[in-house]
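I'd like to ask some things about the structure below.
For this depiction, one protein chain was excluded, whereas all remaining protein chains were kept in their positions.
A and B label the chains in the order they appear, each numbered from 1.
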Amino acid sequence: MSSGWLTTALILFPVAGAILLWVLPLRPFAVGSTALLFALVEVGLWIDSVAQFDFSQPGLQLDQRTSWFSDLHVSYHVGFYGFSIWLVGLTTVVLAAAIGYAFWAGRERPRAFYGLMLLLTGAIVGVFVAQDLLLFYVFWEAMLVPLYVLVGVWGGAGRLRATLVFVIYTMAGSLLMLASIIVLGLSQGTFDLVTSGTNGSDWIFLGFVAAFAVKAPLFPLHAWLPEAYRESSPEVAAVLSGVVSKAAAYGFLRIAIAKFPGPVSEFRTPILVLAACGLVYGSLLAFRAPDVRGVIAYSSLAQMGLITLGLFAVNDLGLNGAVLQMVNHGLISATLFLLAGGIERRTATGELALLGGMARGRPALATVLLTAGVIALAVPGSAAFAGEFAILAGVFQTGWGYAVVGAVAIVLAAMYILRLISAVLHDRVGSAVPEGALDLRPAELGVVVPLVAILLVLSAWPAAITERSFVGSAANVVGRVAK
Amino acid sequence: MIAAAWTCLLVPLGAALAITLAGNRITRRGAGYLATGSVAVSFVAAVVTFALLLGDSPGDRSHPSTLWSWLTAGQLDFGLRILVDPLSVFMMLVVSGVGMLIVAYSIGYMDGDDEERRYFAYMALFVFSMLLLVQGGNLLMLLVGWGLVGLSSYLLIGFWHDRPSAVAAAKKAFVMNAIGDATMALALFLLIQRTGSLNFEIVFANADSLGVWAANLVALGLLGGAIAKSAQLPLQTWLPDAMEGPTPVSALIHAATMVTAGVYLIVRTSPLFEAAPKVLELAGGLGAITLVMAGLIALVQTDIKRVIAYSTMSQIGYMFLAVGLGAYADGMFHLMTHAFFKALLFMAAGLVIHALAGEQDIRKMGGLRRLMPFTFVAFIVGTLSLTGIPPFSGFFSKDSILAAALSQGWYGQLLWAAGMTGAFLTGLYSARLFFIVFWGEPSAFVREHLMIGSHASGREGHTSHERHETHVHSGEGPPSMTWTVGILTVLATIGGWIQFADLWTPISSWLDPVAEPLVEATGTQELVSSLLAVGLGLVGIWIAWLIYAERQVRVPRFAQVQRLLEHKFYFDELYDLLFYRPSVLLATGLYRLVEQPLVLGSIRELVRAFREAGQGTGRLQTGLVRNYALSIAASLAIVTVVFVAVR
Partner (left out) sequence: MRGPDVVWYLAVAAFLFCTGALGVLMRRSPLIVLLSLEIMLNGANLALIAFSRHYAQGDGQIFALTVMAVAASEVVVGLGLIVAIARKHLDLDVDKLSTLRG
């Protein structure tokens, strides 16, 4: 398949799958397996694109461009950079795992569900590969529609309120971003991201930052997070936390930092302060959260703060660490949410006070949860440690205070993850844990173990990503920023 | 040589992975043999590396080797790198050698436990982590080993995870170690900023050009990690709790290897510490204070393992004292002999615990001298070595430290005085333990368990008799446990004969290229110091004899002091008050005051705002035609006026 078309295929193939599922009258089992098949083929397509990508060349690759609104200079322009190819990989893998989990768990109205998941895949891939502002916006909003339905229909008891807040917050941010896009595109004369230069307008910059800060989320715009992560079904939460939040981080990198060097250096301090606050705040709240999902949700908030710290340090260490941590955290939180789903299925609750002692007689669950947890707390030697170390080393050079806050967060992470692990696995058997609760079934293992395996490989070789994200100096590729 | 070093490092990791992946397909004994075999292979590889390194000339004994780039960022490149040099090989031998013996001992000790496989996987993981720590060729790999060792410690302390106390102890150990990790990370960030690398050669070459502030901060950060890992003041509270783990774990991790990592760190990064001499002095001072404090606390402990744990804390204080003065080789020498006799003591204690069906309270013990003669001898050797009585190993290493202290001006002499006090206390508490457990007539408990002839085995802390074998024998441990104890007994006896003061110094010469000592004690100082130390040790033993063996003198009772010591100087309570409770309060407070209003508020506020806006605009719709007509007319008038005016 010739290079540019591969990128488009990565977007359209799952969409085609979605349409297929909506049109054909298949039985539920066939629907699920077809969806899973599509997702796995998508992963295969991604692997193909990695094979075709030349990591030693700077600039856009596997690109394709056709004009869309010629008088506005809007085009359909897609392509990959080093860092975006890893994010697309994260998307395809996590979505495949999520679809696999849903297939095993069984979902009502399967045709709608799997169709929406596949549509979501296409939309998120589109966000990562779009190189035109308007196209980027289209895919950004296209992400929201399936999520709205997925959370609102297949969620838990409080799903309607969660969806409402989620959608309103996201839309508010998106509208500000739309305003920024329009002003930027018209003033530059083109909407293309690759050919346009940098801009110095603070307001346009803030419009973009607003959208990404809501989606990431960045403290204090995270009010939608706890409800959304708690009420959605486990695989949707995995996608939200693992992939969709990275779209926001990608937006920070590709648009906000790359195109607005002046405003970045002006607003860097407030953003870094907010990110550091989010890091500590999320860690503290995770430490006291009463349920499994709460711990993972607030830890997500903390990690996004960490990633933002790395991005806005705008140096080699910070940016490489941030990209690595994006992939790490995506895999980790997906794993944790899917495991949380497994626990909830067995115990009908996520309340930590009612759980405990699940390690006895369930070696697979214990091993996998322990491994995932230990990587999540960034134990030295893990991939998450590599990312965290690089980020903090990078942000140290911008201001030592941020690194000290990060160091405190290291200790807090140990506290909240170990509390989670012990509350679920150790001590006395909890009142909600039935005698007959089984160990992880082969299907569950088949969904979660590949994610953990990738994490372990990355732990042995984080340079797989950091060496191949930016050619030359990261700071050069994304534009000059005053230090 | 490099291949041997990599083998030494990676084989235990392979064993850990194999045991984990094999799950139930491997027998419990099989897991034990696999783990022991892997560590044995490590030891052989370490010996081979040592032999090959001997072949190099002394100035040429530094061989780094990188497998691949681990973490890169622009120009920076941190590789998966090990360094073969005298110091790392020294540690490799100690870790893999003592580790091999202890893992072999575990086969007998943990026999019958349901989770044996998990235990051996964790032990193998630990050995790998410790080897990575000591073989690490740059500070990042050292930190990775550092953290993984903390992880293994957590996994092994909390091994019996149905016990809340064990789980809590494991978490406490990990979190306190994490504090050390954090301070070390900060030091590394500073080094990256200043030198652009973490490789030892580059960092040490730049040590002098760091500037006072940076050098002190780096050294402090590293020291923070060292005291967390080595359980020195003020991060020492996790070590006694760590005794919740199985005894071999206490022997390997919390006596012989992990807790000595802090000493290794200071020796390894000595150029950085020498650029910040005040911090080095601080290290020595903290070691001295810990030394005395731990010795005092050990006097009132009633759990056999906790006495030995505090003893470890105290002995590591000696090592910190040594390296804080710049007597690196002496500190490492003591590290080695301590590994021998402390592991011996723990393993002997394990034999006692095993024989008494898991009982650890020494008040229930007594008179085991005749019932467990082998253990009795082992314990004597360990105790005498610990107290520093010649010709046992502890004498040689401890005395060189004390002599070095004496030669170092007023500060050194202060530390020397602390060391002497420690020598007395060591004699006192170790002999106390020995006499209470082994001397006199067998206690009621002992009679019940050993003399009727039942050999019960059970897990520590549970006095459950899970298996009774009615043997009428001495109650001694099974051969699978005793042969390793035997080897350690021999090592604890002769291990010190490898270096004697100024006359015979292979260890000092071996380590010289890596860390040149800053102190040299004179012959008289050595003599005076040794005599005094031995004398004080003997006095301590004699007093313990009077009190506990002969029961001639009663234990002096000072209630306040007793309580202070029993509460371990109230450090646990202090930290709970200073750190744990505030963080819980802060977290709960943030949740109630910030998160709840933010999350609930945004929903409520949003809804209210929209509803009010809707209602406000709704009021425009009166339904009265005349109002509509009026508004039409008015707007028309305004538009006309504006139109005309703009024109």
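As a convention for this text, a residue touches a chain if its C-beta (ideal position, glycine included) is under 8 Å from a C-beta of that chain, and two chains touch if they have at least 3 such contacts.
Keep in mind that this is a model prediction, so the values were computed, not measured.
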item: Shown chains that the omitted chain touches within the full complex; value: B
item: Of B:R25, B:R554, B:R626 or B:R647, the one touching the omitted chain in the full complex; value: B:R626
item: Touching residues on chain B - with respect to the absent chain; value: 622-626, 629-630, 633
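The definition used in the following text is that only the chains that are shown with their structure count from here on.
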item: Inter-centroid spacing, chain B versus chain A (mean Cα positions, whole Å); value: 37
item: Partner chain A, residues of chain B touching it in the complex; value: 20, 23, 68-76, 80, 118, 140, 143-148, 150-151, 154-155, 158, 161-162, 164, 167, 170-171, 174-175, 178-179, 181-183, 185-186, 188-190, 192-193, 583-584, 586-588, 590-591, 594-595, 598-599, 601-603, 606
item: Touch list for chain A against partner chain B, complex; value: 161, 164-165, 168-169, 220, 222-224, 226-227, 281, 284-285, 287-288, 315-317, 319-321, 357, 359-360, 363, 367, 370, 374, 379-381, 385-386, 389-390, 392-394, 396-397, 400, 403-404, 407-408, 410-412, 414-415, 418-419, 422, 425-428, 460-463, 466-467, 470, 472-475
